[in-house]
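The structure that follows is given in the form of structure tokens.
Missing here is one protein chain; the remaining ones are kept as they sit in the complex.
After this line comes subunit A, so read on.
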Amino acid sequence: MKSKLKKHAMLISIIICMIIIYLCTLMGVTSISFVEANKILLNQIFHIDLGMENISVGAIAIIWNVRLPRIILAFVTGGALALCGAAYQGIFKNPMADPYILGVSSGAALGATIGIILKFSSSFLGLNGIAILAFIGSFSTILIVYNISRVGRKVPVATLLLSGIAIGQTLSALISLFMIFNQDEMSQIIFWTMGSLNGKGWNQVIAVLPYVILGCVIMLTSVRELDIMLLGEDTANQLGVDTERLKKKILFSSSLITAAVVSVTGIIGFVGLVVPHIVRMVTGPKHRVLVPFSLLFGGVFLILCDTLARTVTAQEIPVGIITAAFGGPFFVYLLRKRKKGGV
């Protein structure tokens, strides 16, 4: 019975995900009736017409162009962050590792800050200039951090973490400096750094998705090597893992995913740190299971947090606040409940 459950756990989880996506689409500040919402979804996805004449164009727009893309973006973002977190915790062998640890977030924030201050509003491929600057900022930060830490062909993990933190701090200082001299834009910058999915549509989903898919594929092809990496770099080498190549592969793909996601949504914290730990407590440390479940659970977690963010009060709360407010205590609870699974 139990093994059967294990065997189908992935399928069951996917179904639960779909149900949650569906339920969250129905919820929102604007009241659209249950029947109406279902009719709109059926019509838009499956082109089944159950009488659309009484439904306003506004309602259709809210369900199809506002809520659904936002939920899907939440899923993709949450899943991507959790995935990168799982991979980073593996190659760094450090439970404190999250996708932002190498300064990707600070780089993105600096890019966004510059964009906001310069009122950079032109857009490209449906993305606004701020997102593009944020992407450039985050990706170049990774390149700088990587090159600082590189010793010949090798990249020692400890140096990488330290230089990531150092560069991150420097960039944060720069952002603060910019804010001091541009106090009018201060609140906008602060809001950006808190992360939000407000006002995001299909364009953003399409912009982010290719990176996330590419990253997932790369990581899923490295699961065995990531497992071995947990035994330490020397041992991994002796077991035939080209650790330098693996590190490069994971760093490159995680950075790409994180940069893409952060530049669109701002800095949504905690998902990438906490979700892999929670999943590991249930699935154990093997990446073959850990990676896909982190993706699913991270996605669902962010959908739920975002649904709260947009429904609890009339004034929307940045979702980063919700993730931290719920993730933190929940994580502490789990840690105390069972110190298992290796943290």
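Here is the rule we go by: a contact is a pair of C-beta atoms (placed from the backbone, for glycine too) under 8 Å apart; a residue touches a chain by one contact, two chains touch by 3 or more; residues count from 1.
One rule holds in what follows: contacts and distances are computed from a predicted model.
> Tell me the UniProt protein name of the chain this structure doesn't show, selecting from "PDGLE domain-containing protein", "Heme ABC transporter ATP-binding protein", "Glycosyl transferase family 2" or "histidine kinase".
Hidden chain, UniProt protein name: "Heme ABC transporter ATP-binding protein".
> Would you mind spotting which of A:S222, A:S253 or A:T307 touches the chain that isn't drawn?
A:S222
> Tell me which of A:N65, A:N147, A:N237 or A:T313 is the one touching the absent chain.
Touching the chain that is not displayed is residue A:N237.
> Considering the complete complex, identify which of A:G28, A:G201, A:P285 or A:G328 is in touch with the unshown chain.
Answer from the full complex: A:P285 touches the omitted chain.
> Provide the residue numbers of subunit A that touch the chain removed from this figure.
93, 220-222, 224-225, 227-228, 230-232, 234-235, 237-243, 284-286, 340-342
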